[in-house]
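The structure appears below as structure tokens.
The excerpt is restricted to a subset of chains, each kept in its original location.
Each chain gets a letter, A and B, in the order it is written, and its residues are counted from 1.
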Amino acid sequence: MANYTPKPSDKFTFGLWTVGNIGRDPFGSPTRKPLDPEYIVRKLGELGVYGVSLHDNDLVPIEATPAERNRMVKRFKKALEDSGVRVTMATTNLFADPVFKDGAFTNANAKIRAYALQKTLYSMDLGAELGAPTYVFWGGREGAEVDAGMNTLDAIAHYREAMNFVAEYSQDQGYGYRFAIEPKPNEPRGDIYLPVVGAALGFIATLDKPELFGLNPEFAHETMAGLNFVHAVAQAIDAGKLFHIDLNDQKMGRFDQDLRFGAENIKEAFLLVKLLEDSNYPGVRHFDAHALRTEDEAGVWEFAKGCMRTYLILKEKATRFDKDKEIQAILKAYKVQDSGLGKLSKKYTRKNAETLKAHTFDRVGLGEQGAGLERLDQLTMELLLGVR
Amino acid sequence: MANYTPKPSDKFTFGLWTVGNIGRDPFGSPTRKPLDPEYIVRKLGELGVYGVSLHDNDLVPIEATPAERNRMVKRFKKALEDSGVRVTMATTNLFADPVFKDGAFTNANAKIRAYALQKTLYSMDLGAELGAPTYVFWGGREGAEVDAGMNTLDAIAHYREAMNFVAEYSQDQGYGYRFAIEPKPNEPRGDIYLPVVGAALGFIATLDKPELFGLNPEFAHETMAGLNFVHAVAQAIDAGKLFHIDLNDQKMGRFDQDLRFGAENIKEAFLLVKLLEDSNYPGVRHFDAHALRTEDEAGVWEFAKGCMRTYLILKEKATRFDKDKEIQAILKAYKVQDSGLGKLSKKYTRKNAETLKAHTFDRVGLGEQGAGLERLDQLTMELLLGVR
């Protein structure tokens, strides 16, 4: 058996709020005590974690004075230094406070939109001070239950203004952030704007500086909408927009579960790991999940270790998949090449079109060939189950 | 009571396959006889319909010889002329024949990809001959059940090649098509590529000539994934990409139902009609739905009339909404303006950022104000129910 113990070079990261989750939910009070940010960072360091991410208010409460803020940041930096853990991503909490109950950047109230932007600028300052290279926007409150408010088109326009503003601010301040938008279909809002990976890709194309913006896709969020997360990440990679990634798990069609990576959809988790590794994704592997509310602190660290072990197990399976001769033979037969036709359809020229139109295809014959996918899928499952 | 009888100026259109649907489903054989394209066109004309759309094989069977094809086209043109109905959209059937069982433009087999392109070119010729200004791509078979086939990234790349090819062909032939991509999350494939409106918007941004491509969003398709269709259409409008629209209805989280427009989600249908009318959407209102399998031909025409009547009823409700003083007062209070702060956050300048950061906000006070949305939503429902 291989060794599945994580090392910093594996580039695993956790949010402060993930292992720090206190187990509150809409129907129940907390089951765990809050953990100090410094304690979390030290613990993560011991587990071989590479980095940590945070919202402004994970470290500095919204009511803190500047002096308190500076003291907290100082202590936190010390803990980072001691543990060798770095801050790999920062973001703004634009969802917890009642002021954001009907949106932040997209709020129908101009004052609240301005306040959301102000809070973000300060949070970007904090992230920059901590050395975060990536800045995430998860617009959890940017949405609606009552579309009779007639705010949808305005909301998109205001969202864009905010993104254009922060991009300029980052450049002007020399922060060098790469911005990653994190979509989610619903919860806490009935419907959230930019609900899925594609929507964020489409939105980025309308920004002033699209090159500064990419995606932070989350496994659970696409899965809530019943979409295929591997397809979504592939589209982001294809567009050069995979800037960050949130790994966790979830059953489809229900509330946001934020389960341990690999806890539910193990085949999709495997295909995701393979996609990330095959495409040499250079970013961190960020776990945005939390231990079940049934667990005490010991369970929290089991949860964290489990996320990383499962990734490493699946990474090894991906290597095996590439070395499996029968699997590779099926794949080769599946991807039928035809250099002549391939050239014709690759790029339009009048000549290519004419030649293509004149070509005679054996439609019926092509339709009779089996794709061999049942066998391929079964072999993949058996490889995953460790019986080949 | 107003008159809800459709006129051509309402720009309602139907696909040949919609009223022509024969009532077959995965568990049952057809319950209705096929209708001749010419008969359909004449019937639609009588109902006040503006235009008709078609797949190549709705008019010309896949096995037809060129001579047969020409005869059919001639007869069809005659029917169009007689009825005053025009062809407003054309598209390719790349899903019914067994050859496309594992994809058309994205098939792992280069020969099939080439055949799909060839078939599309001929179908574009047909559409142009019939005067269709818009050409739709619904990639119903572009997807997968077995991602172990390791085709996802290739599939996206091949999809792009095909789109780039047809765009050039259209220009080179002088067809002047506007292309509209129609997303769908799943069915018939386990997962379809470009599953929702956003994904198509993101994909278009990677094409050679994005200006030629837009969206054909479908009510039922976004709804299958539990997404908010009004939000999706608003994003398409915001991006200048609403080229066509498919109106129908659907319950969330289940198979593709293609119900009569307004049959299920009447509030969302109302908000959609209002959005289209308010933004002066210039395109056709295309119904891509079919009568229930329980119906005979009489039921088919009831279905068609119902789609149009409901649109007209909702359009009138939209006018009422704008004239309702109490509703408008709530909306006005809801959209709090602040010209000072609004200016600061609208566009980045170093000065704006500094002024904004120095501003003192009454966070707690802003958080205590109610949005008034329960009352607004209730009034909207009562307006819809005809009791105000």
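Methods note: a residue touches a chain if its C-beta (ideal position, glycine included) is under 8 Å from a C-beta of that chain, and two chains touch if they have at least 3 such contacts.
Quick caveat, the model's predicted, so the values are computed rather than measured.
Number of identical chains making up the complete complex in this structure, 2 of which are shown: 4.
Note that only the chains that are shown with their structure count from here on.
Rounded to whole angstrom, the centroid-to-centroid distance between chain A and chain B, based on C-alpha atoms, equals 29 Å. Remark: chain B residues 62, 97-102, 108-115, 117-118, 121-122, 145-154, 156-157, 161-162, 164-169, 172, 183, 185-186, 191, 193-206, 210, 225-228, 230-232, 234-235, 237-239, 253, 268, 271, 275, 279, 321, 327, 331, 334-338, 341-342, 344-348, 350, 353, 356-357, 359, 361, 363-364, 366-369, 371, 373-374, 376-377, 380 touch chain A in the complex.
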